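Left out: one protein chain. Kept in place: all the others.
Then we have subunit A:
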Amino acid sequence: MNINLTLIGQAISFAIFVWFCMKFVWPPVIAALEERSKKIADGLEAANRASRDLELAQEQATKTLRESKEQAAEIIEQANKRANQIIDEAKEQARTDGERLRDAAQAEIEQDVVRAREALRSQVSTLALIGAEKILGASVDEKAHSEIVEQLAKEL
């Protein structure tokens, strides 16, 4: 078995064959592999994105919930404050009203007292005059002594 040109012929054939494989067989195989790899990468990325989105949404939901809770608390507080204010106002109003009424009543009472005293005084003077008349027996001149009696009445 000698080494001869056949070997070179086969080497040429082999070289052409390898070239053919590199040119036409290898690329589709590699493309298929790359496509598969890309598909998996895309799938993984989509899954990642979805989980990230979910996380974000959860965060957002928590935030919104917290905000609305805060808002609700604020509203309740405001309402409480307002209620207290209204109650205070009503109390104040009632107090002033009461005071006013009481003052008016007191003034009226005082007026009545003055009036009664006035009436009493005039009646006392009349009574005194009548009494003196009775004591002195008709000798007293009403006109002449009325000045004295009035003075007396004022002293009462």
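Going forward, a contact is a pair of C-beta atoms (placed from the backbone, for glycine too) under 8 Å apart; a residue touches a chain by one contact, two chains touch by 3 or more; residues count from 1.
One rule holds for everything that comes next: contacts and distances are computed from a predicted model.
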item	value
Protein name, per the UniProt record, of whichever chain is missing from view ("Succinate dehydrogenase iron-sulfur subunit", "Branched-chain amino acid transport system permease protein", "2-oxoglutarate ferredoxin oxidoreductase subunit alpha" or "ATP synthase subunit a")	"ATP synthase subunit a"
For subunit A, residues in touch with the removed chain	1-14, 16-17, 20-21, 25, 32-33, 36-37, 40-41, 44
